[in-house]
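Of the protein chains in this complex, one is absent; all others appear in place.
Now for chain A:
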Amino acid sequence: MNRPALATAGTVLGVLLLLGGKAATSPTPFALVQGSSSLSATAAGTSTGPVINTRYGPVQVEVVVAGGRITDVTALQLPTGGQSGQIADYSSPLLRREAIAAQSAGIHSVSGATYTSQGYASSLQSALDQLAASSQTQASSVAPTSAGAKA
């Protein structure tokens, strides 16, 4: 298998710009990042995301934030088994990856099941948004990246 996609890659951005003017029926796909909001350094608390109905059943997460950092995420509802309490389902790639990366030395990623991820992501985002809103971040002064804060 050669890599015919290489030639295309060089034109990706140009094509995106072209299509931005052509695709009238949907928002421009070339969504430029305008800025970022974030959890403030003092954001803290527990937030429960909405129940997201996926094709495989409801997904709902609870997130715990302390000092502007996520310290725990718990799946309250999942389609597989539906256990509440501490997460018992690893099929959410974000959760699974982070768990593995943090605790299973040297595994950076996994290849396998993924099916509840969309609902998981949606519920997590909403939970974080609620926290960000309730903790009144100093929006524009927040640094656009947290990479520098990484230990």
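Just so it is clear, a residue touches a chain if its C-beta (ideal position, glycine included) is under 8 Å from a C-beta of that chain, and two chains touch if they have at least 3 such contacts; residues count from 1.
Heads up, the rule we're going with is that contacts and distances are computed from a predicted model.
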Among "ABC transporter domain-containing protein", "FAD:protein FMN transferase", "Dihydroorotate dehydrogenase" or "Phosphate transport system permease protein PstA", the UniProt name of the subunit that does not appear here: "FAD:protein FMN transferase"
Give me the chain A residues in contact with the hidden chain, please. 1, 3-6, 8-9, 11-13, 15-16, 19, 23, 25-39, 52, 56, 65, 68-73, 86-87, 89-104, 106-115, 117-118, 120-122, 124-126, 128-129, 132, 142, 144-147, 149-150
